[in-house]
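Apart from one protein chain that is not included, each protein chain of the complex appears where it belongs.
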Amino acid sequence: MRPSGRAADEMRQVEMIPGYAKHAEGSCFVKFGDTHVLVTATFEQKAPPWLRDTGKGWVTAEYGMLPRSTHSRMSREAARGNQTGRTQEIQRLIGRAMRAIVDLTALGERQIRIDCDVIQADGGTRTASISGAYVALKQCCDWLYNEGFIERHPLTDTIAAVSCGIFEGQAVLDLDYDEDSAASTDANFVLTGSGGIVEIQGTAEEEAFSEEEFLRLLRLARIGCTEIGKTQKQVIG
Amino acid sequence: MRPSGRAADEMRQVEMIPGYAKHAEGSCFVKFGDTHVLVTATFEQKAPPWLRDTGKGWVTAEYGMLPRSTHSRMSREAARGNQTGRTQEIQRLIGRAMRAIVDLTALGERQIRIDCDVIQADGGTRTASISGAYVALKQCCDWLYNEGFIERHPLTDTIAAVSCGIFEGQAVLDLDYDEDSAASTDANFVLTGSGGIVEIQGTAEEEAFSEEEFLRLLRLARIGCTEIGKTQKQVIG
Amino acid sequence: MRPSGRAADEMRQVEMIPGYAKHAEGSCFVKFGDTHVLVTATFEQKAPPWLRDTGKGWVTAEYGMLPRSTHSRMSREAARGNQTGRTQEIQRLIGRAMRAIVDLTALGERQIRIDCDVIQADGGTRTASISGAYVALKQCCDWLYNEGFIERHPLTDTIAAVSCGIFEGQAVLDLDYDEDSAASTDANFVLTGSGGIVEIQGTAEEEAFSEEEFLRLLRLARIGCTEIGKTQKQVIG
Amino acid sequence: MRPSGRAADEMRQVEMIPGYAKHAEGSCFVKFGDTHVLVTATFEQKAPPWLRDTGKGWVTAEYGMLPRSTHSRMSREAARGNQTGRTQEIQRLIGRAMRAIVDLTALGERQIRIDCDVIQADGGTRTASISGAYVALKQCCDWLYNEGFIERHPLTDTIAAVSCGIFEGQAVLDLDYDEDSAASTDANFVLTGSGGIVEIQGTAEEEAFSEEEFLRLLRLARIGCTEIGKTQKQVIG
Amino acid sequence: MRPSGRAADEMRQVEMIPGYAKHAEGSCFVKFGDTHVLVTATFEQKAPPWLRDTGKGWVTAEYGMLPRSTHSRMSREAARGNQTGRTQEIQRLIGRAMRAIVDLTALGERQIRIDCDVIQADGGTRTASISGAYVALKQCCDWLYNEGFIERHPLTDTIAAVSCGIFEGQAVLDLDYDEDSAASTDANFVLTGSGGIVEIQGTAEEEAFSEEEFLRLLRLARIGCTEIGKTQKQVIG
Partner (left out) sequence: MRPSGRAADEMRQVEMIPGYAKHAEGSCFVKFGDTHVLVTATFEQKAPPWLRDTGKGWVTAEYGMLPRSTHSRMSREAARGNQTGRTQEIQRLIGRAMRAIVDLTALGERQIRIDCDVIQADGGTRTASISGAYVALKQCCDWLYNEGFIERHPLTDTIAAVSCGIFEGQAVLDLDYDEDSAASTDANFVLTGSGGIVEIQGTAEEEAFSEEEFLRLLRLARIGCTEIGKTQKQVIG
């Protein structure tokens, strides 16, 4: 029995508001239940220096949490003067995930910068970020194409992410905070709309897990990402 | 004629949503037109070390802007590794303003930490922050009182803030971004509900201003703060 | 009765030694009583990057205190690895004040960098800094003009600053440390020689102040700045 | 055909020198072919503050690369003033892996600190680090037990790690630098001696991968970790 | 022929003003010609943590240069966020020199903190700092003794420092900036009043030097330090 009363393969309520941020080229306010993330996509005319004369562009990401997005307040990273290892790990993951569905040559020597800021946290902030980032990125690329900056649309697929884990001996989909902090195994999956795996991260929190358990989590992740994909399609077409 | 079509003494639409943040002891999502700030108040059982054995508590504030809250993206302070001088100036101002209406002895050796995070910026983020911070602080103090942490309610007054400026030769209330970036004089006022002045900051952007002009701005500020105070009262009682 | 025995509208002894620093293009050792600040003005052939191709120059300022300029030693900012919020606030103020009287177009794409270093502190370091910075800046601009770097003299006015406050219920001019740490209201004024207001900063330390009180402080500030202006004129012509 | 001429399921030469560091409580110089890592384990009498009064200890890890351990020199992290996101990600992984086989209660309120420093890099530095860290940790725990610091030996299993990837369409074991930089999918596996999975990290570098491909990599990882385990057993018993 | 016209064994004009800083327990404004340094000594009731329960105290030093103390402006260390290697090297040297003449047991578990701030630089700032630091330290120790903080006077000797070098083939005493930047060998000597050597630092700037040359420099240093010692004695007794 899950604390939220959900079935093992049941997602939290997923909601996405594209165009939430007035100034950004693309944006999405994404909710996985009580986890709320504001994602923006910013277009920059200049690619990073190491791509000079390659004809290729780049997509990168930054991630942050508002200090009181969490149960007890976290210290503000800007005030402490650096980003934690966790923050860096997550923003590297988001960037890799986005680049997996972008034709960087179609983008040309330009950069799209994804910002994921957690407004409220209740587990699964990195997977909500990736799922919302797709919408912001799509909106930004549409804008680039419509404005004539690029000739080909650079997106090659859709992408979504979800966490799964083993909670009280049972494989469950889309962990909330209560489950996340008690799960014996915790895994994040990033999957494309066409069924490919882009990223798998599985971690044994207490005791090692087996191949069978891991495959069960992957199966749940497919269910979750399909559902997220439907919401993405609804809001961004 | 103001770009927004407002009258010289007309505020933007002010909206306040108390209790917006699920986890915080007090919170307020405040909008001054397109300027949106999420304010949270966090209660901490421990006062800063320099207050040990004084019987007094503290109220402090931190301020930040989401990177793409602005027209063009600002670099993320956490990634750069420090807070700009502007950020520090603003968070010091917010903290002083809140302390002006708190009986620190009634609070006891505890601390309330105000976080103001700008979700969207269109001018006046510091004054919206202060105005919203009052609501979050009030909510937090009510909670402290109701939970029995304190015996006396520590708030001694209400407080609100607004910016005024001289735009195209005319004194106007509550500058939005278009006005702010073109104003010849820019001033921020923090006023208590009982009419006292807590903070005045007036800056000549291009040419020096006169005492008369300054008094005209102060008069507008009184109008604005009265209106903000009405909204505060509506939402927090 | 003021601790120093001064009348309410009486400045401390103001002294200015222009050309104190051997290497700088302009400099002034300024004393407001026991508050001593060394100000230098450094000319740089290059304006900041954001002014490229605008034909305009820039004036900026940095501020610091020697660790034992104060009653009890402050930690050295260079050793701690950053400047405090107070330091940044003050150096931003000094820079704005100087730019208010400089025709940046007459300066061309060059920069003048003002350094204010507090050798001894006894209240009012920021206003002494601004008042002395005018002398250093003037000396530097004279040098630029005489050396033929610029064709028009870029200064458009003179400028001075002084602090005032309400000490034991009385409005007094030019607070020293004893008064500053006990004042209920503390205000800094930056005024031009022609009578305009460039910057006003008024802060209630304990209880809010009224418009009348504030105007009384402004009146004192006019007296103080006039007197400072006389000293400036004496030493720099 | 692999650049090194190895079979698809063939590890590089694995060599481990326990007790390499004169001063450390445990140490191992580990070689996976031309990848050389010096691992030390340092015993500290004090656990981190958050474990006070829990009766539990901690194992943590730090990771670094000598600047010229790589083909072209990397900037020294100590000189730049921070650790990269990659470094932090790796050291977090090493720490989690070690904790997965340690009974933290048996350790008591003490800490073991693992340092992994890459002397020479040729792909797979994080998996060589983990595999060598086991030996250093075992040596350190043996010492603790023999010296009478602890009453029960805290290790609950053995642990090893290896990378696998899809190189030119073929699943191969233990990627060296040439393969790593050209692989379309890259995965790291951390497995216990008893066959459990502690950590899985799979990343599509260019195109998404399938479940079948992933399972093929996992099978190779089992072969590799078994072989590493034999070397561990040989050198540390 | 030296640029300044001085004889080879002639010091610049040495001047020392003890008690220059109003707030410090000890201070000295020291001039070696155009090199001006303000030294303060601050007494702290607490020794560094590593001396707890040893009954011993500590003397430490910090060093800084005002940005425009030099010919061309140096960037402000506080603004850059760290101290250069040169700064750290110098402040470590000053601290060691002072501790060489202090009986740390007589000081008890307390600390004296020496701050050397270069107001104007013309070569030899570190040796002027050490020579002036002796005066500030002496004044501080006298105060400690007179106030009854300590029972025995902790100073065991006097100390002075001077630089010598080989300039245009000739060994000369007390290098000024013009000589310093052209000298082929540059050496700093810290000598006690009783003739002992506390610190020697000799560096070949262009070509290696011989033992004979080095001894010639040492002989000049003895002349210089004797002269500095006379001034110290004059001003502090």
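In this document, chain identifiers A, B, C, D and E correspond to the written order of the chains, with residue numbering beginning at 1 in each.
Methods note: a contact is a pair of C-beta atoms (placed from the backbone, for glycine too) under 8 Å apart; a residue touches a chain by one contact, two chains touch by 3 or more.
Because the structure is a prediction, the values reported are computed rather than measured.
**Q** For the chain that's been dropped from view, list the shown partners it touches.
**A** It touches the following shown chains in the full complex: D, E.
**Q** Which candidate, D:R52, D:R73, D:R152 or D:K233, sits in contact with the chain we can't see?
**A** D:R73
**Q** Which candidate, D:R2, D:R96, D:R113 or D:K138, sits in contact with the chain we can't see?
**A** Here the residue in touch with the unshown chain is D:R113.
**Q** In the full complex, which bits of chain D touch the chain not displayed? Write them out.
**A** So the residues of chain D touching the unseen chain are 21-24, 27, 34, 38, 40, 42, 44, 62, 64, 66-73, 76-79, 81-83, 87, 113, 115, 117, 119-120, 122.
**Q** Please give every residue of chain E in contact with the chain that is not shown.
**A** Touch set of chain E with respect to the missing chain: 82, 84-86, 88-89, 91-92, 96, 100, 157, 187, 191-192, 194-204, 207-211, 214-215, 218.
Going forward, only the chains that are shown with their structure count from here on.
**Q** Leaving chain C out, group the remaining chains by who still touches whom.
**A** Result with chain C masked: A, B, D | E.
**Q** Which is the least count of steps on a path of touching chains running from chain A to chain E?
**A** Counted as steps through touching chains, the separation is 3.
**Q** Which other chains touch chain B while also touching chain C?
**A** Common contact partners of chain B and chain C, which must touch each of the two, are absent.
**Q** Averaging each chain's C-alpha atoms to get its centre, pick out the one most distant from chain A.
**A** Of all chains, E has its centre farthest from that of chain A.
**Q** List the centre-to-centre spacing of chain B and chain E in whole Å, with centres computed as mean CA coordinates.
**A** 50
**Q** By residue number and range, which residues of chain A touch two or more other chains?
**A** Correct list: 81-82.
**Q** Going by the touch rule set out above, what shape does the chain contact graph take here: line, ring, star, complete or other?
**A** line
**Q** Between which chains is there touch?
**A** A-B, A-D, B-C, C-E
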